[in-house]
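To start, the structure under review is shown below, and the notes come after it.
Presenting subunit A:
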Amino acid sequence: MEKYIICIGVALLILMLVTLVRVIRGPSTIDRLVGVNVIGTKSTILIIIMGTLLGRVEMYVDIALAYALLNFIASLAAARFFQRHREESVVDAPQRQEGPSC
Partner candidate 1 sequence: MIKEQLPILILAVPLLASFAITLFARKSKIAAFALLVGAMGMSFVFAIGVMRQILDTGRVIHYHIGNWQPPFGIELVIDHLNAMVLVLVSGAAFLTAIYSKNTVPAEVPYRFPGEEVPERVPNYYTLYALLVTGLLGIVATGDAFNMFVLLEISALSSYALLALGGGRAYFATFKYLIVGTIGACFYLLGVGYLYIKTGSLNMPDLKVILTSPALAESPTVMIAFMLIITGIWIKMAFFPLHGWLPNAYTYASTTTSCLVAPLMTKVSVYMMIRLMFSVFSAHYIFDRLGWQNGVVWLAAAAILFGSISALGQTNLKRMLCYIIVAEVGYMVGGVWLANADGLIGATYHILSDAMMTLCLFMAVGAVIYKTGDASLYAMRGIFRKMPVTSVVFVIGALAMIGIPPTCGFFSKWYLVSGAIEARHWGFAVALLISSLINAVIFFRIIEIGYFPLFDEQEGEGGHHAHDRAVIAEAPFSMLLPMVLTALSLIAIGLYSNEIITGLVGRTIPAGLL
Partner candidate 2 sequence: MATLPFPEAAPLLAILVSIAAIPLIVLSGSKPNLREFWTFLAGFIKLGLVLSMAGYILAGNTYTYELCKVLPGLSLKLTVDGFGMLFALVASTLWIVTSMYSIGYMRGLDEHAQTRYYSFFALALSATIGVAFSGNLLTMYLFYELLSLSTYPLVTHHQDQEARTGGRKYLTYLLSTSIGLALPAMLVTYALAGTLDFNVHGIFPAETAKSTLVILLIMFLYGFAKAGIMPFHSWLPGAMVAPTPVSALLHAVAVVKVGVFSIGRILTGIFGIDLLSTASLNVIVCVIAGFTVIVSSLIALSQDNLKRRLAFSTVGQLSYIILGIGLASQLGVIGGMSHIAMHAFGKITLFFCAGAIFVATGKKYISEMKGIGRRMPFTMAAFFVGALSVIGLPPGGGLITKLQMASGAMQADLLFVLVIYLVSSLLNAAYFFPIVYNAFFCTEEEAMFDKKVAEAPMLCVLPPVITAAISVGLFFFPGLFVDFARLMVTGL
Partner candidate 3 sequence: MKLLSLVISLTLGFLLLLATADLPDWGDPQSPASIHVSNYYIENSVEQTSVPNFVTSVLADYRGYDTMFETIVIFCAGITVLTILRRSHRQKKKEVRPRPAREGKDLILISAARIIAPMMQIFALYVVAHGHHSPGGGFQGGVILGSSFILLALAYDLETILKRLKERSVIIMSGIGVAIYMGIGMICLFLGGNFLDYSAWSSVLGVSAVEARSHGMLGVEIGVAVTVMYIMFSLYADLSSGGEMDEGL
């Protein structure tokens, strides 16, 4: 059973890695934001998975909770940035840029 949960964790991580492609490819800022938001949500799960695997899940739940809350705030802040200040364009400023070359 633990093996299975490890597999779940690894699968999640690999999928997060794939999400990172979206974060890096863009094309617009807000697309990246979506990717980051997804990564954040999944990290919450991963923390609980780790807790389960290490046998101290009751300690990890608090972190996961805090994590979920703050991830929400971070996404919200980024969204509000564009929402409230309409002069800011969600497209990478000032014109579209290629992603990093890494």
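The candidate set was assembled so that all candidates are chains of the complex that A comes from, given by their letters.
Quick notes on this one:
Just so we're on the same page, a residue touches a chain if its C-beta (ideal position, glycine included) is under 8 Å from a C-beta of that chain, and two chains touch if they have at least 3 such contacts; residues count from 1.
Please read all numbers here as calculations on a predicted model, not as lab measurements.
Of the numbered chains 1, 2 or 3, all belong to the complex, but just one touches subunit A: 3.
Per the touch definition, subunit A reaches candidate 3 in the complex via residues 58-59, 62-63, 65-66, 69-70, 72-73, 76-77, 80-81, 83-86.
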